[in-house]
Each structure stands twice: as structure tokens, then as C-alpha cells.
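Okay, here's the structure, questions in a sec.
One protein chain is absent from this view; the other protein chains keep their places.
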Amino acid sequence: MSLTRREFLKWSGTAGAAAAAMCLGFDLRPVSSYAADLKILKAKETTSICPYCAVGCGLIVHTKKSGKLLNAEGDPDHPINEGALCAKGAALYQMTVNKNRMKNPLYRAPESDEWEEIEWDEAIEKIAKRIKETRDATFTEKNAKGQMVNRTTGIAHVGSAALDNEECWLLQGIMRAMGLVYIEHQARI
Amino acid sequence: MTNHWIDIRNSDCILIMGSNAAENHPISMKWVEKAMDKGATLISVDPRFTRTSSKADIYTALRSGTDIPFLGGMMNYILSNNKFHKEYAANYTNASFIVGSKFDFKDGLFTGYDPKKKKYDKSQWAFEKDGNGVPKRDLSLKDPRCVFQLMKKHYSRYTPKTVSAITGTPEADLKKVWETYAETGAVDKTGTIMYAMGWTQHTVGVQNIRMMAMIQLMLGNMGRAGGGVNALRGESNVQGSTDHCLLFHILPGYMATPSTKLPKLADYLKRRAKSNDPLSANWWQNEPKYMVSFLKSMFGEAATADNDFGYDWMPKLDAGKTYSWLDIFDDMYKGNFKGFFAWGQNPACSGANSNKTRQALGKLDWMVNVNIFDNETASFWKGPGMKPDEIKTEVFFLPCYTSVEKEGSITNSGRWMQWRYAAAKPPRGTMGDGEIMVKLFEKVRELYESDGKFPEPIKNFRWDFVKDGKFDSHAVAKLVNGYFEKDATVKGKSFKKGTLVPSFAYLLTDGSTSSGNWLYCNSYTEKGNMAARRGKKDPTGMGLYPEWSWCWPVNRRIIYNRASVDLNGKPWSPDKNILEYKDGKWVGDVPDGGWPPMTNKEKTKRPFIMKPDGVGSVFGPGRADGPFPEHYEPLECPVPKNLMSSQRINPVAPVYGTEADAHFSCDPRFPFVGTTYRVTEHWQTGILTRWQPWLLELQPQLFVEMSNELGKLKGINNGDKCKVSSARGEVEAVAIVTGRFKPFKVQGTTVHQIGLPWCFGWIYPKDGGDSANLLTASTGDPNTRIPETKAFMVNVEKLGKRRA
Partner (left out) sequence: MAGKFFFIDTTRCTACRGCQTACKQYKKHGVTKTKQYGTYQNPPDLDGNTFRLVRFSEHPAKVNSMAWYFFTEACRHCLKPACKKKADQILKDAIIVKDYGAVLFSKKTKDLEKSFKAIKQACPWSIPTWSKDEKQIVKCNMCYDRVEAGLFPACAKACPTGALNFGDEAEIKKLANERLKAAKKKFDGRGEILDLEDVRALYLITDVQAKYRPVA
């Protein structure tokens, strides 16, 4: 869902009342000549939830038509944070717009001392082949006691509490379908 | 959390212990301060004076690893001074239950201990039952074999003097905290606990939390506004990822992973204990519906009654063996794995004993790391002390989207499932995690089309929610909620095939329904995507916001809320009315089952519906290390003996035996207690935040905090560069010499403690220092196997004056 600019302004106005004594007494006056500088007024607004701790603060994310991220700040309508954010949440923009981000799959060959770039299709194909080779080589239909176990103990998986629920469900599904039993993540540490 | 963030404002007393809310859950302080505005008292108990402590009415310190004595002393105070909520304790907890004659406790051990196996025979802790198989009770709590009396005896040993000698907390401070918190035992008052990894990351982690849960039950604080047991979860979706069970021992919705103990579906479906008590709802008796519906979500049309809905296709554990995080890295270190996925994780910094973890990664054939930034796991082979030409591990690094570039839901600590939308266009060359999963699995399935071992689960894994190879979070969310797989009539209502199931009450065992996770059944229904709701109505005025997003189970905002009312269904505190029985129905929050109040003896059920007996477990006979929490020292500790018994450490704690698992107690080389924590400005290992200039500017380098007294003793000044070492590793850190740490008086001697954040790593920034987990030990809690990273032994030495 995306919100219109008008709604965003309205929210900001009500934030003062809802957040009682945080930000007070605003007359919404017409946009002045200075507000021409205000990029976020022309931006598309999308609601999101902060990806850090599990308080679950609401965010408003401002983007250009091109999809370029402009700004991210607290969602004043969200009942938990009422527009507020801590240092991490306030810096959210920089997780996405960041020159340090990795933008290509990488491959490190055995005994190599460097990364090499690899195409997505090739990476996926190679990983799938490793899975199959390992699974077929280590698959256990029956354990030492002769009990049926139908599992793969040659592969372990960890992660992740940073994924969306839908990804978490799918991930546990495909890992279990492939026979993994060593499945863990952040909740264990 | 049994409650939720906004509910903190309803509390009369907030204990923040085993967490540092102001630094790690900063926005929670909004609600803490709202409670304080209305007169609530904030208590901060932490080895170190933190940003949380700076706002506390009462602050006191304890030595890391001594929470059970601190709280055991509180229990002793509550019971011996009659501060508990009697009617609540008698009716809503197992305090009145009679414990079987085999149960006893002597010198740190409960009955049934097998020293060879380091295991208890828990059957010796069972309750006495009457002719109908219902546990015997004494509501007067006077029977010498009732839980209340046994508990009173057990904690009478935790006197202020003994507790102080263990924890290092002055007796006057202990009394102040105990008295203040115990006031919430008054019928109309509630107190809450905010805890986190400061309690879980110990060899007695589960019992730390149980100890507090027992206090909350005895004070009548469970199920009530401003009360509860509230785990402050540290990752945006660690609640959801746990609910969906990316964990070895459970399937989505907290159902046991199939094991050799449950070889057939029939065994699985009858595994839950029956309750003969007509007053117990024993909710888990519904598990068969949830399990069969889960299998239908996994295998769709291929799952039929004839093939046990594909139960044999589910991989099975060896009964009794653990496959946990610590086991993974122990096995990996021994070379027992070929392949490894670290998906959205950085185990080279996040797990205990990082040197062991990093060595282990070098023994793999191949590894896949999915992440936004480069990290110490993906690049482990070029880390400190590594020789790339000797490391054969093939590594694939897959760059993924950030949270604002994809659409889906996450579940916060208060169990609110909140939908978020794709806002920004992801950079070219990256891919969403969901897309990666879809592409990878489709490729694997393609490879299994011609040949391969046991291809059925791969071939039959349900895939109708994927269209044209695209990941669709709405389609998965619907599958997680569940569908009617054929036309069916349930509870007098007819449903067409393909209809979304309205709630888990409609799930069936015959295969006519699917549900990927019964706890989330009701989250995405024919009424729409509940997680996306933005309604701001608050009919109770208590901050429940029932139309904002959605919360499990069935939008119940406070779990066990029928314990918030008396036997007549009236709230214990009228000014904290979240639920009330009025004119024959419940008004307020979604009740924990709709049965009438306890005075209606014909139709009522007890409020703790997930427990087999319907009551809160003050006595916990299911735990690996005993039904009552008992103090044991951490695996590495500064004292030669445990003042409570001759069992120095938890007798059932797992200990690993590789050469990377050295540990020493009372060793002059490692004389100081060490602990780890986080800072507001970085997140977990820092792998998302260290790369962000704004956040790195705020916290640029690893530091070690120590007292002025220890600084003086070691000739270390504020800002000096230091080396911190343990039996397992060492790090360089800048000293913060501060009055916020103080030496402890423990067993008549002075014990110093230091602490470091674990958010740094060698990969970036280059002058930032490495992970504090290089110091921590791979041992953990016997119930959960969460590692003991909060208490270990270290040394600290000055490395020379820091250049300005």
C-alpha cells in the first residue's frame, strides 16, 4: 500500500495529538516557497517495518518515481513508535543506499585467495549440483539401529531471523523436503 | 512476549533484568516512561550501569551468572512474608498439586540423577494422581508434599546473606528490589519483566526464565495487563522465524520434529499427553489436526490418507540426539559436514567460540552465504590467521535485497504479524531471498527428475503457490494460513475447496484442510490480509489495538488472559480491564478459549490452556535440569565452590570436547569475569550496521568496559588499547574505564568483571577490532543449547598508550 502525500501530512498533524507532548501545536500552513526544497513532499510514500530489533516500529519510506530511495522516517500513525526511531532505525536509508553493498554473486574456488564474479544462473546451478551430489552421497534411509530416518546429514543450514515470515516458511519447507535435519538459526544463539 | 510493547505502560513495577532495553530495544522505553509517568517503579538489575539503569528508580548490580540466587531470594522473600496472590496461586498454578513421594532434592541434585549419562530420570518428579488419573491437590497449600510447601523449603535456603555472598549485591539492595517488586503481589497491582539474552545465554538459561515465571505466577501477574513474562526479542523477525521453526527440534507451530520415537504418523498423532481432568482444555490434544494440515501444506495433493500424508517423507531425528547450533559447529569442526548454508547470518562472529566456528568452516566442501554485505563468514578463508591456499571450501556469496526492497510480513516480539511493502527498486545484480529459494529449489527438483536418492519429498513438495518461477509472498502467506483442500462442513459451516480457513478451530485431521502453521491460521482469510490492517480503535482503552495488524494466536493480544479475571470472571484490577465476563459472554481481548468463568464448574476450563493441567507450572517436571531452578555457577567461574551445594556447575550442561573447547575456572591466567552485550548503534554482529557510515561514526571500534578499580589494578587508563584474552581466544579493544562497572564482593573476596560488545569483526572497519565471541565458550543450556556467552573468564592487559 502506498499513501498519498495528503495522508502523510495529515498523519504528521495527528502525530502531535497522538504522541501527546512530543510535538505540539502545529498550524498546518500552506507550503511556502522554502518547501520547494522539501523533496519528500513530492515522493511516493510506502509503509514498512524496521528490520532491526523486534519492537516492530513503523516506517514511512519515501521513493522517487524511478524507485530510488530518498528518505525513511518513523510512521507517526504506528501505535508502537508513533513516529519515533532510534539511531539504527533513523539510519535505515543507509542500509539500502550504500556503496559497500554487494551487487553481484561471488565465487571462491577451493584454495583460492580471491573472489571471482559469477552469474546468477551459474551460481544457482552449481549450488543445486552440490546439494544433489552431497545429498545423494550422504542420504540415510535407515540409521544404525535400522530405523527409517530418510535424512541428509551431509548438509547443515543456519538462518534466518532477518527473513520475512513467508520466506522462513518456504525455507524450512525446502530444507526439510531435501532431507536436512541440521536446521538452525539466530533463535538458538 | 506473553504481552506486547504498548502494554508495558499498564505496569506498576517494571523489572529490567537480563536485558538492556534502552540500548537494545530503544523504543520500548517510550512505554516504560509512560508507565513511570503514572507512578510505576523502574528497577534495573545488571552487572553494569547501562543507559537503561540511567533511567531507573532502583539500580543494583549482580555478578554475571547469578540471577537464580537473586530471584530465588526474591521467591523466599515473597513466600516467607506472604506477599503472593493467594487465590491466583491456588487456582491458576500447580502450587496446590501434590508431588509424588519419589521426588526429593539433596545437595544440588534432584532425585533421578544418573551421573554416568549426566541425565535425570524425570519420571521421579511426577505428581500424585487420584483414581481418575487427575493430579491430587490441596487448595489450602498446607500439605507438606504440595508444590507450594516444597518450593518454600527449596528457596528458604536462599537467604539474603547467602544470596549476597554469591551475587555480590549488597543485602540492602537485594531487599529493596525484593520488597518493591513483591508489592505487585497485591491483587490489583501488576509487575512486568523485560528480559533478553542476559538470561538465556547461560548454562542455566531456561531456569533463569522459569525462576521469574514462577515469581510472576505466585504474584498473580500472568495473563494480565502490565504483567506477563516478556522476552525482548532481538531480531525483527526472530519471533516469526521461531514460529515457523527454522530449528532442528520443531516444525512450524511448535510441533515436534518427527523422530525415531515417532516412526509412523499414527505414533505422532497420539504423542500428546491426555488429561483426565475435566477442567483442563489441554489444547495440544488438537495437534493431530495441525500436523495433518501441515503435511498437506508441505506435500499438497500428493499427501493422502493412504501414504500417511507424506509423513515418511519428512526427515527424522534419532530420538534423544540433539542437532543444535553448538552440535552443528562441533560436527563441522570434526569434518562431518560437506555442505553448509549460512542464510542471512554471520556465524563466524555470532556464535560462541568464534575461533572454533571459523576453523570449522574450513573443513567444508562448500558453503553458501546469502547476505546484503560482505561478512566474516563469507570471507572467512581470508580472515586473520587463515591460509587460503590450504582451505578447500568452495564459497558462494549471494547478494540479496534489503527489507524495503521486498514485500512480506514480520512478527514482532509482541507476536504482531506486520505486513511491509516493497518501496525501493533493488539494485541490479541482487535478488530477493524468496526468489533465491524458488530458483534454487526449482533447479534441485529439475536435477532429481532423472535420478537421485529418495526423490519423493523433493518431487512432491507443494509448488502450486509459485507461478512462473516467481516468489509471491501473498501466495505463501495464504498457504501458511491454510486452505480447504476439498469441500467440507465444519462446526455447521460449509466451505468450498480453495477457501481460506477462517481459524485453526476449523482445521481437520482427515486431510481436507491445509495450514502451513496452525498458529498463523486466521492471519490471511477470506476477509483479507490481516497483517496489513491499520485500524486504530482501542475499545478497552488498554492499548490492545485489535485492528492494527494481527497477532497470534487468533489475534489474542495478551496470552493467558483468562487469568486476568477472578473466579467470577471479573478483572483482578478494575482499572486494568482487558477482559470481563458480562451478561454471559467475554468482553475485551480475544479470550483464551471461550469457556465461562471458574465458578461455572460444569462448563469452565482453567486458563492456562496450553498446559496439560490447565494451570501455570510453578513446578516444572519437564525440564532437563530439575523442576525447581537451582543455582549452579557458570562453566567458567571465579569461585572454587558453589555456596548452595557441592554441584559447582549445572550437572546436565552439555560440554564439548575438541581442543578448541578449553575452559578454566579459578585460573590465575584468567582472573576476571567477562560478559558480552550489544550497543544501540549496531545490530547483532554489526554486519548490516558497520558498513553504514552514520552508525559507524557513532560506535567506531571495539571497547572493553571495566571499573576504575580494575583500571587502577592493571594500570589501564580510559582510552588505552588493551588485549582481552580467554582460554579460547583474544581481541584488542579500547578501554572505557568507568564507574558504571564496580567490583563485586563475592564469598568474601573481590571479583572484577569486564564487558565487551560483540558487534565488531575483522572485515570492516579495518581498525574496528574483532568479535568478542572469540572469547566465549561453546557450552550451553541443557534444555535449549543456547550458548553461555554471558559469563566466562578472561584477562585484560594494557597494550600501550593509544595514539591520539
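Here the chain labels run A and B in written order, and each chain numbers its own residues starting at 1.
Going forward, a contact is a pair of C-beta atoms (placed from the backbone, for glycine too) under 8 Å apart; a residue touches a chain by one contact, two chains touch by 3 or more.
Just so it is clear, the model here is predicted, and its values are computed rather than measured.
**Q** Looking at A:47, A:63, A:81 or A:140, which makes contact with the chain not pictured?
**A** Reading the full complex, the residue touching the unseen chain is A:81.
**Q** Which is it among B:1, B:22 or B:479 that touches the chain not included here?
**A** Of all options in B:1, B:22 or B:479, contact with the hidden chain holds for B:22.
**Q** Using the document's definition of touch, tell me which of B:235, B:661 or B:681 contacts the absent chain.
**A** Final answer for the missing-chain contact: B:681.
**Q** Specify the residue from the set B:160, B:671 or B:693 that touches the hidden chain.
**A** B:693
**Q** Tell me, which residues in chain A touch the chain that this view leaves out?
**A** 9, 12-13, 15-16, 19, 21-29, 31-32, 34-35, 37-38, 41, 71-74, 76, 81, 83-94
**Q** If the hidden chain were put back, which residues of chain B would touch it?
**A** With respect to the unshown chain, the touching residues of chain B are 22-23, 26-27, 29-30, 33, 37, 49, 51-56, 58-60, 679-681, 693-703, 718-719, 734-740, 742, 767, 802.
By definition in this document, only the chains that are shown with their structure count from here on.
**Q** Using the average of all C-alpha atoms in each chain as its centre, how far is it in Å between chain A and chain B?
**A** 21
**Q** Under the touch definition given earlier, write down the residues of chain A that touch chain B in their complex.
**A** Going by the criterion above, the answer is residues 1-2, 44, 46-59, 61, 63, 66-69, 72, 77, 79-82, 84-89, 91-92, 94-96, 98, 100-113, 115, 118, 120, 123-132, 134-139, 141, 143, 145, 147-189.
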